[in-house]
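Yeah, one chain of the complex is gone here, protein chain that is, but the others are all in their spots.
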Amino acid sequence: MRVFTLLALGLCLIGQPAAAQPKSAGTPDPQVIDDLVAASRVLADLGVVDGFGHVSVRHDKDPTRYLMSRSMAPALVKAADIVEFDLDSVAVDAKGRGVFLERFIHGEIYKARPDVRAVVHSHSPSVIPFGVSKVRLQPIYHMSSFLGLDVPVFEIRDVAGPASDLLVRNAEIGKSLAAVLGDKTVALMRGHGSVTVGTSLPQVVFRAYYAEMNARLQSEAMRLGVVTYLTAEEAAAAARTNDGQVMRPWELWKRKAVKPE
Amino acid sequence: MRVFTLLALGLCLIGQPAAAQPKSAGTPDPQVIDDLVAASRVLADLGVVDGFGHVSVRHDKDPTRYLMSRSMAPALVKAADIVEFDLDSVAVDAKGRGVFLERFIHGEIYKARPDVRAVVHSHSPSVIPFGVSKVRLQPIYHMSSFLGLDVPVFEIRDVAGPASDLLVRNAEIGKSLAAVLGDKTVALMRGHGSVTVGTSLPQVVFRAYYAEMNARLQSEAMRLGVVTYLTAEEAAAAARTNDGQVMRPWELWKRKAVKPE
Amino acid sequence: MRVFTLLALGLCLIGQPAAAQPKSAGTPDPQVIDDLVAASRVLADLGVVDGFGHVSVRHDKDPTRYLMSRSMAPALVKAADIVEFDLDSVAVDAKGRGVFLERFIHGEIYKARPDVRAVVHSHSPSVIPFGVSKVRLQPIYHMSSFLGLDVPVFEIRDVAGPASDLLVRNAEIGKSLAAVLGDKTVALMRGHGSVTVGTSLPQVVFRAYYAEMNARLQSEAMRLGVVTYLTAEEAAAAARTNDGQVMRPWELWKRKAVKPE
Partner (left out) sequence: MRVFTLLALGLCLIGQPAAAQPKSAGTPDPQVIDDLVAASRVLADLGVVDGFGHVSVRHDKDPTRYLMSRSMAPALVKAADIVEFDLDSVAVDAKGRGVFLERFIHGEIYKARPDVRAVVHSHSPSVIPFGVSKVRLQPIYHMSSFLGLDVPVFEIRDVAGPASDLLVRNAEIGKSLAAVLGDKTVALMRGHGSVTVGTSLPQVVFRAYYAEMNARLQSEAMRLGVVTYLTAEEAAAAARTNDGQVMRPWELWKRKAVKPE
């Protein structure tokens, strides 16, 4: 009798997903997938990501799901590589493919920030020095006005202790990072990189690129002496204006980065 | 009776442009359009502009008109994208297409400087730090001798107050910028970028490029210690010589940047 | 009688290799050759090597042999250019082609470090300044965690005297370099470049690239003030994680660098 029960249970499991596996929110709008593939390639083309880094977008049919490529270099991502995740960063159906260890960056930020619809994680080079020093990243020109007055730095030692591998490899660390990000657009990650959020893929790519540019230019400017940064009011006004302009570089960047195969 | 008058007036307006819309100065020389398209693409290829920035040229048939692309990334500009403006920066006929918010930079400089026939506005990266520090951009070598002894910095707070979005979005701000530029070739714009003027498109592109190079090299040189800049006499003599040489890089740059579609 | 002896000896020598020439370990796995060619081209594409620099791999059939191209620019290496060497860096059969003067870097490290299966020697630019100053290269982010806490610097004057040409042109200098490297992954070479070792070609290329990136970012960070480097524990943990990730950039880099002829 117990044998039969176990057998029945076994048969039952064969035909359906494990209990923990989330259900799909359905097929996303093809434009969302196209934009996500484009964002991956544009970020690689701009040097924001190299073999590492990732970008995600919230599912257009369900705010409790997000879309991101399987674990691979962003420059090589195609539509077939996109995987759906729930906000605990469990894949709906990865089809046996590897997923990013650090997907919790994305899931935990989507949980904490209902306004966020797209997330970029990168090791973009000029930003790294600001994550390991006491100097704060501040907006030096209108293009990076979205930085506001305060770019927080996430110290992973505070949550993962003194011997971590610096990766956001579980929900707890992701939650801490989301808490440090707060209501900002960018958070630096000490000894690692940064995370950037936005309300759309074109906007988050814009922000990830100009955060990198700002870091490079701020370093240069600081060597010339005292720097006049944007005021809080200037940053807010310029960020509002720029939000209406993000499609201009987006169209250019896509044209350059997305080649027909 | 009043009804008839209004009706007649209404009919009258249907067949003609609004009173404020300027008349065209006629079709420009095709070479002017070709050069303007080339200048847009060359500036993008040289990294002086990215998705943002713009270049204009005074109309060859009427000094009270200038030509500039519709609002778009400079690397993608074609002849069909060129729009004619009067010096108040009102489009003759934009055909419903968006125009640059900051076209007043161009119009107000053409008003104030009859000698100027071409204008570039950019956020070229190495120049930005000089706009936010107290260090003045000075010519470090003969290629940037057109900088003369004094590159002024435009502080938009002086005219637009402490909470602007830093854009030259109206004639008043444009007029202030033109006043700061004075009789110079370049003015920096704090927290924003710069404007460069010239007597031709090849010359203004040359100047925009070597202003960027000078900023990069001056930053480097200052870190080595005391710098010997060009004297006023050297700068004037070298600028005169270079004015006879601008076609050499122009031909090269066009060859690289302007590909057949 | 003496004449006959000499003649016999002479005839004897004609038909066979010189006594000092080592025997081949046999044809390597074609994948090893493919990877070695790819590694050469990837390193050139990434700017780690220019016309100079070289990469080798231990023979898969015999740990007392290694494989490296003949003396040539790494970007141009093809399978037919690969030569087999014993650990004294004597070519099995160079077929009259020139071999690298500095092959002793490779042979002596393979002797001293049985764990090492691949070696890169380069003059990658950002690393050079750290070889000629008192500042130690330290890991600034997880990508360069393989640097550990201590990157040793090899001073060739200690072994080759004050008037050397700085090249590792014999076994004695190679042995000294291997001793300075010890059990580390990278050693800098004063006034010359660096050597990087790994357990595979993808890993050694990864390390050579991110050592260069770390140098560039550490220089930047030091100018911002006090730097928080990875702790020994963080470096060890992150290096372990990264070892499982080296194929991701490797696939990307090969795709970019290895074009069909």
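Things worth noting here:
As written, the chains take the letters A, B and C, and residue 1 is the first residue of each chain.
Simple rule for what comes next: a contact is a pair of C-beta atoms (placed from the backbone, for glycine too) under 8 Å apart; a residue touches a chain by one contact, two chains touch by 3 or more.
All values derive from a computational prediction rather than experimental measurement.
Here the chain not displayed is in touch, across the complete complex, with B, C. Only one of the listed residues, C:22, C:129 or C:152, touches the absent chain: C:129.
On the side of subunit B, touch with the chain left out of the figure occurs at residues 140-143, 145, 213, 216-217, 220-221, 223-231, 233-234, 236-238, 240-241, 245, 248-253, 255.
Residues 50-52, 71-73, 75-76, 101, 123, 125-126, 128-135, 162-167, 190-193, 219, 222-223 of subunit C touch the missing chain (whole complex, contact as defined above).
The rule we apply is simple: only the chains that are shown with their structure count from here on.
The touch graph of these protein chains is an open line. In this view the innermost chain, defined by its CA centroid being closest to the centroid of all protein CA atoms, is A.
In this entry, subunit A maps onto subunit C through a rotation of 90 degrees when their C-alpha atoms are superposed, rounded to the nearest 5. Shared numbers divided by all numbers used gives the overlap of an interface; between subunit A and subunit B this overlap falls below half, so the copies present different residues. Taking each chain's centre as the mean of its C-alpha atoms, subunit B lies 51 Å from subunit C.
Centroids built from CA atoms put subunit B at 36 Å from subunit A.
Residue positions of subunit C in touch with at least two other chains are not found.
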